[in-house]
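Contents: one structure, followed by commentary.
A single protein chain has been omitted; all remaining protein chains appear in their positions.
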Amino acid sequence: MATATVRTASTSALSELERRMLRQMLLIRRFEEKAAEAYALGKIGGFCHLYIGQEAVAVGSLAALRDDDYVISSYREHGQALARGIAPNAVMAELFGKATGCSKGKGGSMHLFDAAKRFLGGHGIVGGHIPLAAGIGFAIRYKGGDQVCICYFGEAAVNIGAFHEALNMASVYKLPVIFCCENNRYGMGTAFERVAAVTDVVEHACSYDMAAELVNGMDVLAVYEATRRAADRARKGGHPTLLEVRTYRYMGHSMSDPLHGVYRTKEEVEEQRKRDPISQLALKLREGGVLDQAGLDALDAEVREEAEQAVRFADQSPDPDPAELLTHVLAD
Amino acid sequence: MATSVYMEALSPTMEEGRVVKWHKRDGDPVKAGETLAEVETDKAVMDLVARADGVLRQVAAAEGQTVPVGSVVAVIAAPGEAVGAAPAPAPPPRPAPTPEARERGAVPVGSPVASPTAAADATRVKASPLARRMAREAGVDLKLVTGSGPGGRVVRKDLESARAMPLPVAPPSEPAPAPRPPVVVTQAGAGYADVPLTQIRKTIAKRLATSLGPVPHFFLTTEVDMERAGEARDALNQSLGERGRVSFNDIILKATALALVQHRACNAWFQDDHIRYWDDVHLGMAVAVEDGLITPVIRNADRKSLAELGKAAKELADKARSRRLQPNEYTGSTFSVSNLGMFDIDEFTAVINPPEAGIIAVGSIGQKATVVGGLVTPRRRMRITMSCDHRVIDGATGAAFLRTLKQMLENPLAMLL
Partner (left out) sequence: MATLTYRDALNQALREEMQRDPNVFLMGEEVGVYQGAYKVSRGLLEEFGPMRVVDTPIAELGFAGVGVGAAMAGLRPVIEFMTWNFAVLALDQIVNSAAKLLYESGGQVPIPIVFRGPNGAALQLAAQHSQAWDAWLSHIPGLKVVAPATPADAKGLLKAAIRDNNPVLVLEGEMLYNVKGEVPDGEHVVPIGQADLKRPGRDVTLVCHSKTVAVALKAAEQLAGREGVSAEVLDLRSLRPLDEAAIVASVAHTNRAVVVEEGWPHAGIGAQVVDVIQREAFDHLDAPVLRVTQADVPMPYNKQLERLAKPSPDRVVAAVRRVLYLD
């Protein structure tokens, strides 16, 4: 992704970026809908945390980064994996636990990896991967590179010690890390304000003398722009940034949760859906004459087919060989 | 917490025991190790000892009563401890697993796993895994090795010190027919008498059935001139004076042991897929006891002097008659001798004591008109009949042994060679 040209983009270049981001968001939406269906059919096991509603965060931020940058995430990472360019087939096959999955069926929904794309997981312990991001940033600085590492986590992870230890060290060591907090307002079923003394996550940056931005996570372009600024800061002086991206998940915490649950109302979810990032961007493109309804329908049909193909691929893929049980415990 | 007193397996083959006499009564204080009762096993009368300190309660087996091994016969309660009035129900009779199955720790289906304190463990040999392996490889029966480890565990050292004295693999059974008719208890008015089998009689019945049937016997008889043996006995007894007496039986035992050294082919065990030829001679000696017989074993009979041998034979016979033989004193013989001379039997055939391959049956010594140097003279003569397991001993083999035995008895000085 050539960010340098985008910054001084012509109108058409911007339109092209928006069109591409719309397609990625749609792909994630359709992919996650198929994943929900496959989960209901028992083809996906364990925990499965869907990304529906939050697509603009992954798509906007990753559109602002380079292929040689590093990405690390929590267990709600299907969207980031797809936005990073991991093939839907490989992601769906991983959810199915198949040998063709991006982690060979050994990681599952919570542990998507693609080292070649510098997509380093998929981590299941809340907040546990935030220090890892600082470490990746340390390695970049150690080697004198100008890459950045973006680290996604939910707002609930802010209450855990690892977040604070990592932010402190990233600031002390001036590490090129973008800490991207996806504030979807609920840690499982607990509203953030019920368990956090400071409810604006950005304020935590003050404790660590760190740059921060509050971002509208339903506006993909806003996420894109904020991430671009953070990446610039990191590349130039190795300074980390804390982004608080306000977003919303339409689905339950995981597939084992009800859609709304008792911790929020159906009306609240309906209200949030009106800010849907995909609808907003589609409307903008239609109004700007970039994409008409027929074009939008064609785009949607294209990604639907891609998601369905991913399910077919995953279905037909073999389970890992039993011998795989014992491989990859230790490296040679 | 009350401790149950079980009918313990006091011999390797015991499955039930008869309470002969209670030494302690209900309410008596007892100490661990004290004798609670005398129990008649299939072999002997043994002591049943207390396994805990306390007070004897709930004696559930009367004197004379026979109960299966593993049954609770009483409890030992802590002083002042209240125990229920009714005796605890006895567990079901212990299934009798084969010794082999026990060795492997097999638990019979449907049987609870024996607790460490249960009497079922009484026959289990405690041995280290190494000792078990060494015993297996050397063909030694661990039951016959005295363990020096904790709780009598057989350990390597015990196997090493037992090397000089090979020990049999499995306890052999009693040979020879009963020397006495059973005591018949006549029922008034009945035309017959039912006599319950005593423990020893049951074992005899069971064991002998495994001999003559399955073991292909053949018999060899020879007549021996015992004149010079008699002269030797008299001379020896004269020189021994107060220090002891040598009997014909002692001389026969000694001659048999020495003849076996020369004829190892007869000092052997039949072992399913192999024959074990023993280096040393452990001579079984059938002893008639009240209501049965038992075969105590004179270990290393070939290496004992006549006097030692006579002393050992007498001690063992006394112990057998008083039913005080320990299991290791009646198991492990390599060849047996049965002597019914004192019953004025001219000759008889004895039943082999498996896995041994041979036994000699010795008849009475009597004056017979004998041709010596062309003259008919009265001589003391005795008939010996050897029973051979044809799977181990062939006719000529047995005959050769018998000839050596005869020569030794007829010329006792040859025993010095």
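Every chain is named by a letter (A and B) in the order it is written, and numbering of its residues begins at 1.
The rule is short, and it goes like this: contacts are C-beta pairs under 8 Å (C-beta built on N, C-alpha and C of every residue); 3 or more make two chains touch, one makes a residue touch a chain.
If you're wondering where the values come from, they're calculated on a predicted model, not measured in any experiment.
Every visible chain touched by the undisplayed chain in the complete complex is listed here: A, B. Across A:Arg30, A:His49, A:His123 or A:His253, the single residue that touches the chain missing here is A:His123.
When you scan A:Gly161, A:Pro258 or A:Pro318 for touch with the missing chain, the hit is A:Gly161.
Residue A:Tyr70 is the one among A:Tyr39, A:Tyr70, A:Phe153 or A:Phe192 that touches the chain missing from this view.
Check A:Leu22, A:Leu50, A:Ile136 or A:Ala205 against the missing chain and you find that the one touching it is A:Ile136.
Although one chain is not shown, part of subunit A still touches it, namely residues 70, 72, 101-107, 111, 113-115, 120-125, 128-143, 149, 161-162, 165-166, 168-169, 172-173, 327-332.
Where subunit B meets the omitted chain, the residues involved are 128-133, 148-150, 155-157.
The rule is simple: only the chains that are shown with their structure count from here on.
If you average the Cα atoms of subunit A and of subunit B, the two centres end up 86 Å apart.
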